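Of the protein chains in this complex, one is absent; all others appear in place.
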Amino acid sequence: MRNETGVADAAMDAAIDAVIDAAIQEVNHRAHGRMSDRFRRVRRQSQAIAEPLSVEDCCVQSMPDASPIKWHLAHATWFFETFILERFEDGFHAFHPQFRMLYNSYYEGVGDKFPRPQRGLLTRPSLDEVQAYRADIDHRMLLLIDALEAGEDAASAGHQRLHAHLAEFMELLELGLQHEQQHQELMLTDIKHLLSLNPLKPAYQEMPESLRIAAPVQLPLDWHRIGAGVVEIGHAGPGFCFDNEKPRHRQFVEAYQCASRLVNNAEYRAFIEAGGYRDAALWLSEGWEWKRQLKLEYPIYWQRDEAGGWREFTEYGLQPLEPYRAAVHLSYYEADAYARWAGARLLTEAEWEHAVGRLQGRGREFFGVAWQWTSSSYAPYAGYVAPAGAVGEYNGKFMVNQYVLRGSSSATPLNHARLTYRNFFPAYARWQATGIRLARTG
Amino acid sequence: MRNETGVADAAMDAAIDAVIDAAIQEVNHRAHGRMSDRFRRVRRQSQAIAEPLSVEDCCVQSMPDASPIKWHLAHATWFFETFILERFEDGFHAFHPQFRMLYNSYYEGVGDKFPRPQRGLLTRPSLDEVQAYRADIDHRMLLLIDALEAGEDAASAGHQRLHAHLAEFMELLELGLQHEQQHQELMLTDIKHLLSLNPLKPAYQEMPESLRIAAPVQLPLDWHRIGAGVVEIGHAGPGFCFDNEKPRHRQFVEAYQCASRLVNNAEYRAFIEAGGYRDAALWLSEGWEWKRQLKLEYPIYWQRDEAGGWREFTEYGLQPLEPYRAAVHLSYYEADAYARWAGARLLTEAEWEHAVGRLQGRGREFFGVAWQWTSSSYAPYAGYVAPAGAVGEYNGKFMVNQYVLRGSSSATPLNHARLTYRNFFPAYARWQATGIRLARTG
Amino acid sequence: MRNETGVADAAMDAAIDAVIDAAIQEVNHRAHGRMSDRFRRVRRQSQAIAEPLSVEDCCVQSMPDASPIKWHLAHATWFFETFILERFEDGFHAFHPQFRMLYNSYYEGVGDKFPRPQRGLLTRPSLDEVQAYRADIDHRMLLLIDALEAGEDAASAGHQRLHAHLAEFMELLELGLQHEQQHQELMLTDIKHLLSLNPLKPAYQEMPESLRIAAPVQLPLDWHRIGAGVVEIGHAGPGFCFDNEKPRHRQFVEAYQCASRLVNNAEYRAFIEAGGYRDAALWLSEGWEWKRQLKLEYPIYWQRDEAGGWREFTEYGLQPLEPYRAAVHLSYYEADAYARWAGARLLTEAEWEHAVGRLQGRGREFFGVAWQWTSSSYAPYAGYVAPAGAVGEYNGKFMVNQYVLRGSSSATPLNHARLTYRNFFPAYARWQATGIRLARTG
Partner (left out) sequence: MRNETGVADAAMDAAIDAVIDAAIQEVNHRAHGRMSDRFRRVRRQSQAIAEPLSVEDCCVQSMPDASPIKWHLAHATWFFETFILERFEDGFHAFHPQFRMLYNSYYEGVGDKFPRPQRGLLTRPSLDEVQAYRADIDHRMLLLIDALEAGEDAASAGHQRLHAHLAEFMELLELGLQHEQQHQELMLTDIKHLLSLNPLKPAYQEMPESLRIAAPVQLPLDWHRIGAGVVEIGHAGPGFCFDNEKPRHRQFVEAYQCASRLVNNAEYRAFIEAGGYRDAALWLSEGWEWKRQLKLEYPIYWQRDEAGGWREFTEYGLQPLEPYRAAVHLSYYEADAYARWAGARLLTEAEWEHAVGRLQGRGREFFGVAWQWTSSSYAPYAGYVAPAGAVGEYNGKFMVNQYVLRGSSSATPLNHARLTYRNFFPAYARWQATGIRLARTG
């Protein structure tokens, strides 16, 4: 049977190899490459994401959970200005006196912030001004980085500070870049949400020729059994990780089985057509109420076409539903209900992280396809300590009523995924590229 | 004392004369001028209003009660396309198949409409596309109008229809232009609201030199006594009016006194500083609750400055509060509370309309300064009949829980005001240029 | 045809006569009867209304617009304690220190008040305690009244005050009794609303034998034409009226026609079955939206039975819909939509008041059947002045966004109706016994 899907397997394996290669290259880059190059590359990528969009597309906010593209572009820049330049730049001056407040997302330690649900009201500063902001901060950041890379003497007071706190500077720089990469994914999901609400159903970009001819093929669904035991999870270094991935610590997992791939559209469609959205017994009570109030009958970006088939709103506009593509944009409630219907359950995050290591090569779609809901509530690891200062608000204060997602999606920047990465969203979130990997106990 | 304000008086008189002159010219124009010129002039004025704005400014919606500038530009065009071209154009084709739905404001008789609170989500069609829409409809409208003006034979089926229903065509054309003028005022008030929510407090336009040097002077507040009797109000023609101004009919008014001018900022400030916003006895119960929930202490566009003075957000950005300018952007609740505090009341609309005729030359600020709240609920005149078809939804269906405003404001197009004009808004509306003219009984 | 309904006509006429007789007797009573008797009678009537109810029925609040029966009983008592005893009783002491706040409905001038939507939380004071409160205040009120009636010398300081302000005392006493009568009607409509929400559909009382055998018969619908002219409306005395009925003043009414009776259930049912609730063209825009959000398809107390017929929840529980009984419990939106469907409109309050005088004997159901929505917004009459002090809050502060209802309903105390009476409710109110009298212009 494997033979029948050989071509796709090969394509998939190649894709996985590509991810791994990219990761390795990145590690090399970080070790040996020039930080200034990396800085430029990451910053340029945000611009590239905004490139296909009009000035209007970049300004509007589709819901309180999403932000305008222009705001993302400015906020990622604000992070560098506020947490690095303000601390390390000699003779620092704010680019604009009100940007500190306007583009502060949620850092109470930094002071006032503009209310999140009103970000779409900011027609000014214009996109041009935000681009000027980016250029200015880039220039000033690169002066610092270049100076370091050139091994310059620490003549000025600023540079003295820089040298005295080099490790901290490098950490914040890396955090700023990782932060911008997180926003790159949000830019893609937020603009998708905005465009989906437009009756014209505009495409973010044209579908590339390659995708048009090569539909995903059906992968078999295998169950991999993994024995009970004490496992270690969490980041052990070297290399960057977010604070919430630490410390590496022990957890006990009972014996379980892990699905070899994600649930695909054909399977999720079968759930719908079997009455999955009408059977309370399949749903968490809160999920059932959520579904009832929103009158949901299928995933957020699906719609029935006239002929009784299904279409899905994608970055390429409205497209026929691909049966063998992983089902995405599912809430935790939907993922949990599907799993119950399928006689299975979601993985815990410890099970997930442990499985990836155990199944190397035998498990698929762990990365680059869809974030995978786990049944683990987002909570501090045993021994977790939030960093000091406003940066300590980055992750820790969100550790309640959210669920951990593992892996990465097609919208995640290539070198941003990580085995120990803990993404998190509330159970009702559907606007992210979130999917389902099944598990069974025993 | 009058002498001291002589210069300002003269300026004011000149302004009033200008309004009257413009009105007369307009009447002449309508009688003798070319309709095609008038069409061009009105349409061009909408473009002129959008001129100082960025593409982003034109796209965003600040609240459900307001609409994006781009939407106004498209909707006013939709009115001509839907109610005139669709009926009279030979071989009519829709400019875009979805615009009929996208830019339908509230006409149930026309079919589906895009939900009002989501108008700001329409980043597409772009402003460019909306401008192309305007150009196309202008062109097609002018073909019809030009043909009429050229006295062309009615060769085509379309032109035959046109000639057979000439009166109806002319009425709808006039209605379309008046409609666009109404939206011109809304464009100015909606953009003001949007910009006011921006912490940068951007100006819609620069204050002209003339305004900068000539502040309004203090006008005396006189009371004009008007005797009881049966009066006639409502439009008697000739000339255009909206359906809600008809029929002309009789009302009885008891003897009353009418203030010679509007309440000014200095007076309204005295009300605030006397505790007007903290004394329940001054307010309608519903207004008190409204104020309490929104935690209001002064008008929407006022703010205290550091020195204990007041500033007002205007189309020229944040400016020192002008004491002798009419207080504007007041809700009905605020207007009513102020009047009670001042030992007076608001006029009914019959009193207002009757007073203007009686006080010619002795009453000021009836037009061109601020819409004046009346205590009259918006209701059909005795004998009112709504026009047939979807156009009948223009006014009649809003005749509940709104209050009539009379006169016109500084944002009203010059030749749009009219003695019998009935503007209307809900009692909580503050985003229009609405002010207070006091009255007393007896 | 009239002959066929002769019996019913006779019954109806007799009923009308009864109302008139009662009114006359009451007037006589007031003139010649003992005030102490009247006080006892009105107070006893409130007890009688609560009589069929359980302690639980008396405690619960079904919605913010309604109040618990127990609260009504206490509040009507509070009115006498606060506005009369506190002012006129020698050595006044509050029955309970917190009742002043607990049972204050909306008088800001009296101080704090317990939030209206939470009245149902007051399981304490118990119904027994409220009855004790009533008994105590009754006793103390009667001491004052009796002293007056006995022509006692004004020995004590309290009695001196009483004699010095006799007119004021008598006015407040009458206001207190009228106030209690208003609450008697509200008790009936509020308990009906509460019981209607109970799936057991309990009856407030058993249907009397007389009603069970004598269904209303069909009355013809005639139109009475009334000519244009200046009319006088408002209370001219003698006798009690509320402040909002004054002053008597002039209004002009154009010629109109007034329906001889109210719209009945059979007619309203025809409106429903003709699609009245599905045709936007019939509704005020705000009413259509209200109806859409509440998903209404028929009046609040109607329900379809299994056989496709209709039942109505009444004080006697769920009953078959009586075709020739006046349709009641309609909102202003429904009344207005029905009138439009029927090619008619609602009366203004001036038309209504004028018609009653003109149609004596020829018009029916003006009183005692259903309050009749007028198209008049609740506003002060020309020359209206609210009384001084907290009592001035009785009516005046509600004069916005409400509509005037005229006549009286089957729930109105017999001697409480009055030609000039102005009842008022917001347009969405359906829990009162509100019906439709049609009018036509010309």
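A few notes on this one:
We call the chains A, B and C, going by the order they appear; numbering starts again at 1 in every chain.
Keep in mind that, in the parts below, a residue touches a chain if its C-beta (ideal position, glycine included) is under 8 Å from a C-beta of that chain, and two chains touch if they have at least 3 such contacts.
If you're wondering where the values come from, they're calculated on a predicted model, not measured in any experiment.
Although it is left out of the displayed model, the omitted chain contacts the following shown chains in the full complex: A, C. When the full complex is taken into account, the listed residue touching the unshown chain is C:Pro202, out of C:Pro202, C:Gly229 or C:Pro323. When the whole complex is considered, the residue among A:Asp37, A:Glu206, A:Glu286 or A:Asp305 that touches the unshown chain is A:Glu286. The set of chain A residues touching the chain not shown comprises 106, 108-109, 228, 230, 249-254, 256, 280-281, 283-288, 332-333, 336, 345, 375-377, 379-380, 382-383, 393, 397-401, 427, 441-442.
The set of chain C residues touching the chain not shown comprises 54-57, 59-60, 62, 70, 98, 101-102, 114, 118, 120-127, 194-195, 197-200, 202.
The rule we apply is simple: only the chains that are shown with their structure count from here on.
In terms of inter-chain touching, the protein chains here are arranged end to end in an open line.
Between the Cα centres of chain A and chain C there is a gap of 62 Å.
Separating the CA-averaged centres of chain A and chain B is a span of 48 Å.
For the pair chain B and chain C, the distance between mean C-alpha positions equals 39 Å. In chain B, no position touches at least two other chains.
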